[in-house]
Structure formats: structure tokens, C-alpha cells
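All protein chains but one are shown at their positions in the complex.
Let's look at chain A:
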Amino acid sequence: MKKPDVKIVLLGDVNVGKTSLLHRYMERRFQDTVSTVGGAFYLKQWRSYNISIWDTAGREQFHGLGSMYCRGAAAVILTYDVNHLQSLVELEDRFLGLTDTASTNCLFAIVGNKVDLTEEGAAEDQEKEEGCSREAGSSCASAKVSKQVKLEDAVALYKKILKYKMLEEKDMPAAEKMCFETSAKTGYNVDHLFETLFDMVVPMILQKRAEGPPQTVDISNYKQPKQTKSGCCA
């Protein structure tokens, strides 16, 4: 098995479409998926690098595994459903804490999936507004609802995350660059999302290589993210 150079993890509430996003990118098609059990991972060859992408289970039952999956990750893709505000709220409440084990310079992308189901995303009209998108499977494929989550909400969350991580906004990629709206079903923005991230993690791989990677992660040497420049004292 090829050794991955870097890890990217998909996090998000159940049924926001993490597996579908990854499937759309890797297999170039959309298919109905069943709720992910535990987690799955893909190895993507990007230029000369091997990037492992972990798809995690959104179900509460597997929530405890998230920290381990995130350990040492170079980037985390926080996924929500644009038609379901709670899925964005969950990102902050439940999933952000899992990323504490990610590498200190971890990148964050916030992705609103299922834009194809919104009125803006599709021309057709629909009958019901009720968010049946929570139900497993694709029973709601025909229901068009008005978008509940705006891109600005995601941008705000991104800035919150940086604050939570005690990172300076100017040291990190701009929020506008890291917030995406996608549709795994139509493929809208999916390649853009992954490839933007890949391009961003490549310098991290090079940096890691230059430092001479240790065979194992030295857990005794774990450093807290830099706090010297924290915003609150400025």
C-alpha cells in the first residue's frame, strides 16, 4: 500500500452528503449511498503526491472516532446541508472539537452541499418546503426548498473557527476562498473544492518532507497552537 503524504478529513452531520461528495470527485458520478459505517478512505494521486481522504460517519454512534480520524490531518472539510440550518450549527457544536487533534497548521474548508435542491440551484418548482433532506437516501430528490443557509453564514463560521483555533485571519486563507457551495449530485463546484485544497496542502507536504518526517508522531512533543499573537490582547 502506498504511504499517504498527507491527510484530508471530511466531517459533518449525518446525511449532508460527505460520501457523495467524495464519490462524485473520485468516481465522477453520483450514486445513492447508504449511511457510512465507521469511515472509509480513498487514496488520491495528485501530481506526485498521495493524498488520503477520509470519509467519516456522521452518525452520533461513531462520533467518538472523529478525533482519531482527524489526528494529524492537514485539512478538514466541514460539510453541511444548505437546506438545513441545524447541520451548520452542528459543525460548530459537535464537530469543531474533533479537529483539536489535527495538525497545528490545519486548513479548514466549509462546504455547503446539496445546492441542487434549492430554488436557486434548480429551475423547477416544488411542492413541499419541509426539509425531508434529513431522511436517509434520496427520497427528497425532487423537493425544491429555499436555501436555509447563506454563504455569509458559512463565512461567519469560518471566522469563528479561526478565533477558536486562535489563528490570525491574515495568516490563514481568506474566508471567501475557503467557503464553498457544492452539489455532489450535479458535480457543481466539487472538483474546485478538492483541487483548491490539494493545491493548498502541497506546500505543507513539502514542508513536512523538508523537516524530515519522523517515523511516528511524537506525542510528547505536542505543542499548543501559538497563542502569542492571539487577537484578544491586541
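By definition in this document, a contact is a pair of C-beta atoms (placed from the backbone, for glycine too) under 8 Å apart; a residue touches a chain by one contact, two chains touch by 3 or more; residues count from 1.
Assume contacts and distances are computed from a predicted model.
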In UniProt, the chain not displayed here, chosen among "GPI-c transferase complex", "WD repeat domain-containing protein 83", "NEDD8-activating enzyme E1 regulatory subunit" or "Transforming growth factor-beta receptor-associated protein 1", goes by "Transforming growth factor-beta receptor-associated protein 1"
Sole contact to the chain not displayed, among A:Gln31, A:Gln61 or A:Thr104: A:Gln61
Where the complex has a chain not shown, which of A:Gly39, A:Gly97, A:Pro173 or A:Gly187 is the residue touching it? A:Gly39
List the chain A residues touching the unshown chain? 1, 37-41, 54, 59, 61-62, 64-65, 67-69, 71-72, 101, 216-217, 219-220
